[in-house]
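Beneath this line is the structure, given in structure tokens, with notes to follow.
Right after this comes chain A.
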Amino acid sequence: MTSILSVRGIDKRFGAVVAADALNLDIAVGQRVSLIGANGAGKTTFVNMVTGYLKPDAGSIALEGADIGRRSPRSVARLGISRSFQIPQLFIDLTAAENLVVAVSGMRQHPLSLVSPAEARGRRDTALELLARFGLSEMADRPISELAGGVRKLIDIAMALVRRPKLLLLDEPTSGVSAEEKFATMDRVIHAVAPDAATIIFVEHDMEIVGRYADRVLAFYQGRILADGDPRSVLQDPEVRRYVTGGAQ
Partner candidate 1 sequence: MNFFLTIVLDGLIQASWLFIVALGLTLVFGVLKILNIAHGSFYALGAYIAATAVTIVAAHGLPPSVGFVAMLVSVASIASSVGLLLERGLLKMFYGRDEVVLLLVTYAVFLILEDITKLIWGVNPIYATQPYELFGNVAFAGLYYVGYDLVLIPVSVAIGLAVWFSLNRTITGKIVLAVIHNEEMSVSMGVRVRRVYAVAFAFGVLLAALAGALTAPKISMQPGLSSDVIILSFAIVVIGGLGSVEGAAVGAVLVGLARAASVHLLPQAELFMIYLIMTGVLMLRPEGLFTRETARRI
Partner candidate 2 sequence: MVGLVAAATLCGRVLPTWTLSLATVAASNALIALGIVVLARTGNVSFGQGLFFAAGGYGVALIANAWDIADAVVQVIVGAACGGLLGLMIGPLIARYSGIFFGMLTLALSMVFYGALVKSTALGGSDGFNVGRPSLFGMVFTDPREADFALYAVSVVITGFAGIATAILFHSELGLVSLAVRENNLRVEYLGISAKRVVTINFVIAAIFAGASGALALMAQRHIDPQFAYWTTSGEFVFVAILAGYQSVAAVFVASMALELVRSFSNLYLPNTWQLVLGVFLLGVILFLPRGIGSLWTRDERRKSGPKAATKVATKEGVTL
């Protein structure tokens, strides 16, 4: 298997809290990996370290062989890793389209233009196209402040997709999304990254989503990986049921 992400011996502590304890894993290209675990188990910390927001206390993280453990979120983004957030991180007073235009601008290799209008050079077109893929076309010119939480979640994910990332990390992509929309959302995301054969890692609390969309599940507990395998076997693992899913199927 070609490994896109290699994690070796990662430690991370916050005072007395162990968020990561000698983590080791490899994620293959194109895998759909779900991270599950109780709050505080270390899932979001893991995502934060992979995306450069936090630096591990020890160990290494490599993207396609290149070490990224010490890099900033900006340089990690440029290498092809994108993420969405548990609480959508958007530009509240800007419109949906403008939010995505900013994301498009982020893709540029050359410096930002002081003259060329923000929405020129196909940037708005790209933004609108992406919004359309999530069924959000009518919201394009409305400011985020006017949009509901579920819609904001979608826009947050859409922004992560602009870069056509190699590795996409989604932090609770369906929380705050209505029950009917959940599957549609995940379907859209999977469909959007299909052409690039991107790898997806998603943190989830909803076991239905996990069962349906993940081909590999990592169960976290106190900074360690309790179980690692296909959804069925992990979710039935007695330790996982004890420490993570609470026994109910």
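These made the cut because all candidates are chains of the complex that A comes from, given by their letters.
Keep this in mind: a contact is a pair of C-beta atoms (placed from the backbone, for glycine too) under 8 Å apart; a residue touches a chain by one contact, two chains touch by 3 or more; residues count from 1.
Please read these numbers as outputs of a predicted model, since none were measured by experiment.
Peer 1: Please name the candidate from 1 or 2 that touches chain A in this complex.
Peer 2: That would be candidate 2, which touches chain A.
Peer 1: Which residues of chain A touch candidate 2 once you look at their complex with the stated criterion?
Peer 2: Residues 51, 72-74, 77-78, 82-83, 89-95, 98-99, 101-103, 105-107, 112-118, 123, 141, 143, 145-146, 159, 162-163.
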